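Here the complex is missing one protein chain, while the rest keep their positions.
The letters A and B name the chains in turn, as written, and every chain counts its residues from 1.
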Amino acid sequence: MQSENGKYAIETKNLSIFYGAFEAVKDVDLQIEKQKITAIIGPSGCGKSTLLRAFNRMNDFVVTSHVKGEILMHGTNLYGRGIDPVEVRRRIGMVFQKPNPFPKSIYENIAWGARINGFKGDMDELVEASLRGAALWDEVKDKLKESAYALSGGQQQRLCIARTIAIQPEIILMDEPASALDPISTLRIEELMQELKKNYTIIIVTHNMQQAARVSDYTAMMMLYEDTRSGTVIEFDATNRIFTNPKDKRTEDYVTGRFG
Amino acid sequence: MMNQRRAHFPEGTDFFASLQTRYRVAAIWQSLFLSALLIAIISLTALLYNVVDGAFGYVAYDYKKDPATFTSIPVNELTKDDLLIILKENLSSGAYNKLDDEKKMETRSHADLYVLFLERLVQIDTKATWSMTDSLLRGAEIRTEAAEKYPDAQLEFRSWLTPQFLATPMSSKAEFAGVRTAILGSLWLVGIAILFALPIGVGAAVYLQEYAPKNWLTSIIQTNINNLAGVPSIVYGMLGLAVFVRTLEALTSGSAFGITDSNGRTVLSAGLTMGILVLPLIIINAQEAIKAVPDSLRQAAFGVGATRWQTVWHHVLPNALPGILTGSILAVSRALGETAPLIVVGASTFISIDPNNPFSKFTALPIQIYNWTTRPQSEFHAIAASAIIVLLVMLLTLNATAILLRNRFQRRY
Partner (left out) sequence: MKEEALKIKTVDVKSFRQVDLKKKTRVGESLIQILLFMAGVLSIFTTIAIVYELGKEAMLFFGDPDVTLVKFFTMTRWQPGIGQYGIAALVSATLTTSFIAILIALPLGLASAVYLSEYASPKARGVLKPVLEILAGIPTVVYGYFALLFVTPILKTIFEDRIQVYNMLSAGLVMGIMILPLIASMSEDALSAVPRALREGAYAMGATRLETSLQIVVPAALSGIGAAVIVGVSRAVGETMIVAVAAGAGPNFSFNPLDAAETMTGHIARISGGDLSYNTIDYTSLFAIALMLFLVTLVLNLISQWIVNRFREKYE
């Protein structure tokens, strides 16, 4: 069993995820290393989002969904009995594909999560630190009271990252965080991820091979079983190996664009 | 710095404790949310119970004259012929002829004659009524109370809602009053309203969805329709009073068609008023139904060279029909239950002649309910409750039909 100060932030054991009777993700075993960026890649519909959302139990909101197997954090099964999903999400933050700031001021967007989680320190300081952490401070420091909707898409996405780091999670999940953004904004987010890596473990789903190759340390390649249409991880390795010397033929086809 | 700030968040047991507090608060709120719905359920239950409670129960009545003075046969064994003879013998000839003029005595039903017997000869007189709950729970008490207060009276558990109640016209005595005239009035009213509003409403909806250009006029029409749907019904009543009852009196009273002895307060005026009232409702519902027809269908029709009207008539309307019908049924329900506009355009509260043409005077179920509810005597409340049950059953039937229609013609695309 992994100890508190072990190497891995999170591990899955024989993890299968169901929507009703449909097994969307099957038999996944992953060890996600601390303070590293792990990318999950694979064709559309192979269960990347499903897997990612299992990590912080966002799938709980799909009534039909349930899991088999384990997801371990500090050796505790996140789906075990007595585990509180709210606490899980407070430890494992998430950034979504489309920026989804709250219809509140920029300041409130960050303060809100901290406040509900019982933050007792200096809120102004936390807001500033979080915005700096998300490389957004300089752009918004003069309009903290303005609506978050007045920001550009890229700024909104960084605001969503800022509000996530404000509650000091250990792991940040990102589901195609840059797919709705222009190349410049994308670049900024990628730089930001490198910065965040010093303090956080990041798991990112992406369709962009170059992005995966550029930012991630490890890559998990997912693929569908032909017969059951269930997705699984077919290869998990250091990113440069996946992209230069994959073991699996399907991975090679996919990363070089010969897939399908 | 990072760790320092992390220290400002409750950790471990602290976090757990604060989370427990958050959950407790959440549970309290959730039960508050749920209790709002429970209040709604309780109110609905109380309302229905209250109505049923009023329609059944003990009643203490006495006879001004003992039935035995008219016949030796027990009252409940009297045949139609017996009743005819008794009435003929005991009513004054003037009264008998008047009744005979209204409707030939021989052609009247047994129930009708029996009512006449009780009303005119025996002259039943209700002394007191009790609600169903009271009657069931305190039966013994009521019996002693009735025996004390009304020593001559008979105590009987009765249902005020009887087949006779449905079949007999109004009467000034609650015991003999029925809702026949009111039901017929309501049917006439709703019939006229729908005949007027349905074609115009569907036409307007077709125009707005299929023809109207996107311009200021269209948006004014649309806004206007949405607003009309929110105008208080009594304002429609005032409109009906001014336009149909007064200005167009010659038409709505039928005097233009040679019908005399009438003013504008006819079922036609009321029906048209109600039609105007439900028109926005029908338009909005029909628009929704038409909107739900997929565009691919229209394009397919246009693609084979259909004109716009052919497309609408052969493809859009048939597919929108279930939705339009459901919407119309809702409109009918609304028209059936509306009261205020009818008061204003002058429904009669006391009338015992069936409406038989658009220029008839009329009453309607909700008008009777209003009228009886506002009387002080409890026997009128009992028949108000019975009339409410009749009205609710009619509405329920309508809505069940709407649901059946919706399920039956569930769209196939």
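FYI, contacts are C-beta pairs under 8 Å (C-beta built on N, C-alpha and C of every residue); 3 or more make two chains touch, one makes a residue touch a chain.
Since we're looking at a predicted model, the values are computed, not measured.
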Shown chains that the omitted chain touches within the full complex: A, B
Residue among B:25, B:195 or B:250 touching the omitted chain: B:25
Residue, one of A:89, A:158 or A:188, that touches the chain absent here: A:89
From B:169, B:237 or B:271, residue that would touch the chain that is not displayed: B:237
Touching residue (missing chain; options A:13, A:104 or A:197): A:104
Sole contact to the chain not displayed, among A:42, A:69, A:113 or A:177: A:113
Positions on chain A contacted by the hidden chain, ascending: 56, 58, 61, 63, 86-87, 89-91, 93-94, 96, 98, 100-104, 112-113, 116-117, 160, 163-164, 167
Missing-partner contacts on chain B, residue numbers: 22-23, 25-26, 29-30, 32-37, 39-41, 43-44, 46-47, 50-51, 54, 199-204, 206-208, 211-212, 220-221, 223-228, 230-235, 237-239, 241-243, 246, 276, 279-280, 283, 307-309, 333, 336-340, 343-344, 346, 349, 366, 369-370, 373-374, 381, 384-385, 388, 391-392, 395, 399
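As a working rule, only the chains that are shown with their structure count from here on.
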Distance from the mean Cα position of chain B to that of chain A, given in whole angstrom: 58
Residues on chain A engaged by chain B in the complex (per definition of touch): 84, 86-87, 90, 114, 116-121, 125-126, 129, 167-168, 199
Interfacial residue positions of chain B with respect to chain A in the complex: 1-2, 5-10, 14-16, 18-19, 22
